[in-house]
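Have a look at this one before I ask anything.
Showing just some of the chains, left in place.
Order of writing sets the labels: A and B. Residues in every chain begin at 1.
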């Protein structure tokens, strides 16, 4: 129940972020819908394709399509008010990437992949909906550019799960602990403006 | 036989539309070929990937590759004359999206998906070759921008099929009726310039 609620909140946050990007690009109604869908389910779809888990998950479960559709209608109507929800949306998004990361890790374990591949799949589930969104909107994906700790929190969180399961605790707790790691790291990174190290030399003057 | 002829005409129309976009971008011969292929078979490929119907359809049937190749050679040679064929190409394209929509719906039914997912797959089959074409050509997909009734005709046509099969008529007739719905809607939409409602507020001055 809690799990499902989080999943829906995450989907809503991703869909709304899609609507906002699409409307900034002045796309039409169909474009806004598709971008919202892709943002919310693109990462999981890519994951399912890579491991051969087809038909992909949202095709077998109406929840996602209905949730996204309602989120899009809501976002289009209340687009002006959304700025007052900025903090809530950030929180949903952060909880969402935590959960999505672990859903991806779990799918990798089910497919009997190595831990590092599971972490890949988790990060992909959480982050690549946004990557496809940006490709469709003709932008270089934002998570490749900003030096923000975003994907990195998913990687660290996914890796932490494989540490936690070594401990003498129930697997369910390890799962939840890893989600908490992602969320905490992201909140700390934003609060203290922690960034990726630059791969470029500084220009000296 | 009729079915196959329509399929080929649709493929030709899509391939030629790919050639025209690619040549506008001044791509080289290889680029023109790939864009034509992607436009014609990209939607069906994406559909087959999502439902796990692999190897994807055009890999198991030479018809598509040969048809597209001939269409590309023809289009490159007669590129100047193509403007006189504009009406025929529009008609082929319109018949093509009608047929492609229902091919997608059928594949969804075979995979035992919910009607709404079948309609998704139909729309994807008809429209997403063009989406991938535009992504490769570094454009925001045209069907996300123009407010034209294009994808919408596929959605309505696909949905109409699920109404028609409730009627006491043969399934084959419902199939054909749905194709006619797509084609008719598209022709009417273009003739009367029917467009999607705007999701943006009008600027007042």
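Everything below uses one rule, namely that contacts are C-beta pairs under 8 Å (C-beta built on N, C-alpha and C of every residue); 3 or more make two chains touch, one makes a residue touch a chain.
What you see is a predicted model; the values in this text were computed from it and never measured.
Asker: Could you work out how many identical chains the complete complex has, if 2 are displayed?
Answerer: Full complex: 3 copies of the single sequence.
In this text, only the chains that are shown with their structure count from here on.
Asker: Considering chain A as a copy of chain B, what rotation angle in degrees (nearest 5) results from a C-alpha superposition of the former onto the latter?
Answerer: The rotation relating chain A to chain B comes to 120 degrees.
Asker: Could you tell me the distance, in whole angstrom, between the mean C-alpha positions of chain A and chain B?
Answerer: Result: the chain centres lie 31 Å from each other.
Asker: Provide the residue numbers of chain B that touch chain A in the complex, in ascending order.
Answerer: Within the complex, chain B touches chain A at residues 49-52, 111, 113-114, 116-117, 120, 131, 135, 138-141, 143-147, 151-152, 196-200.
Asker: Hey, which residues of chain A end up touching chain B in the complex?
Answerer: 22-23, 25-32, 34-35, 45, 49, 52, 54-56, 59-60, 62, 65, 76, 135-138
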